[in-house]
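All protein chains but one are shown at their positions in the complex.
Presenting chain A:
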Amino acid sequence: IFVADCAFLGFENTLQRDMEGKISSSEDTNLLQRIKEFTRLVIEDLAEGRSPKISINRFRNYCMNPEADCICSSDNPKGQEILTLKREPQTYRIDMLLRVLLIVQKLLQENRHASKRDIYYMHPSAFKAQSVVDRAIGDICILFHCSRYNLNVAFPVPVLVEEVEDIVSLAEYILVVEKETVFQRLANDMFCKLNRCIVITGRGYPDVSTRRFLRLLIEKLQLPVHCLVDCDPYGFEILATYRFGSMQMAYDIESLRAPDMKWLGAFPSDSEIYDVPKQCLLPLTEEDKKRTEALLLRCYLKREMPQWRYQQTSTSFCIYISYNSTKTSLDENNFGRLRLELETMLERGVKFEIEALSVHSLSFLSEVYIPSKICLEVTSP
């Protein structure tokens, strides 16, 4: 994977080795030049006795606007802030931005990586709190139109995406699972050998590196992506993070989300179809209900919903989807029904985990549930 002199990810780059044999891409050099340029402009302003004006765009990927006629679905900025030295809080923000930028420059020059935490600890007396560092990093990313990992402020796990030359795979699809325990179950059942696929877990809320890696796989391999989460508010939030991106990283939506991701399950309606025993349906707590209601308020769940019906025969589980209105991509991936399913869950007042599906048979998940759901995706209109 670590190869010199190659073209990758659409960048035409030549790689240079520095004295210690470390590789730095010219994409980094580009960023370094831009950092220098930015600093030069700031110094010019100061030398001529005027305050620099630093314009930072604002981003969000959803809002709670009840009319749902918002512009959140576009990736464009929603307004901007202009920082100057004329106001004290803005001065502070500029100061922090420059301090972090200095550290980032060093990281890029030496081709090393650090976490946000590490950066805080380099000057705890100046930064005073982790949140200050986090905001400065966000500001820098927006200012330079780049992602956090471009600044080397993220540990490349499992691999440094920029240095990947090529990926080869025989897989037919990618399966993203919420929990590590489900991942273990699939590994134990040799799922990947019997079904040609790649299984990934973010172990709960996926971090930036995992989401970036998933995006790389999607771009390189052009495979369908299915997502398997628990049927509870936590699971749905994770699903939304993979699919729509997170608010925190709203400025970086492009490289972190999986727009064609399909929701495999578990649906609240699955508890009936697959015969989950009543004892395994856990009651929703007050916290759960609040989270679900908040999720339902998000504008991206309010897009136009088609009418759909499903039928179930006793011998096979088949779902017929009929559309009375225009198909949107949300529906094809089952996200059109997310709203309905969430409301169903609230109504019933119960939630369940993936493991509850396996009470009758340990291999149910690998042998029946997942393959039948994936087959449906292929055959549904």
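Everything that follows uses one rule, which is that a residue touches a chain if its C-beta (ideal position, glycine included) is under 8 Å from a C-beta of that chain, and two chains touch if they have at least 3 such contacts; residues count from 1.
Definition applied: contacts and distances are computed from a predicted model.
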item: The complex's invisible chain, by UniProt name, from "Meiotic recombination protein SPO11-2", "REPS2 protein", "Vacuolar protein sorting-associated protein 25-like isoform X3" or "GST C-terminal domain-containing protein"; value: "Meiotic recombination protein SPO11-2"
item: Sole residue of A:93, A:148, A:185 or A:373 that reaches the chain not shown, by the stated touch rule; value: A:185
item: Touching the absent chain when the full complex is considered, from A:36, A:87 or A:117; value: A:117
item: Residues in chain A touching the chain absent from view; value: 112-115, 117-118, 120-125, 128, 155-160, 180-181, 184-185, 188, 277, 279-280, 353, 355-356, 358-359, 362-363
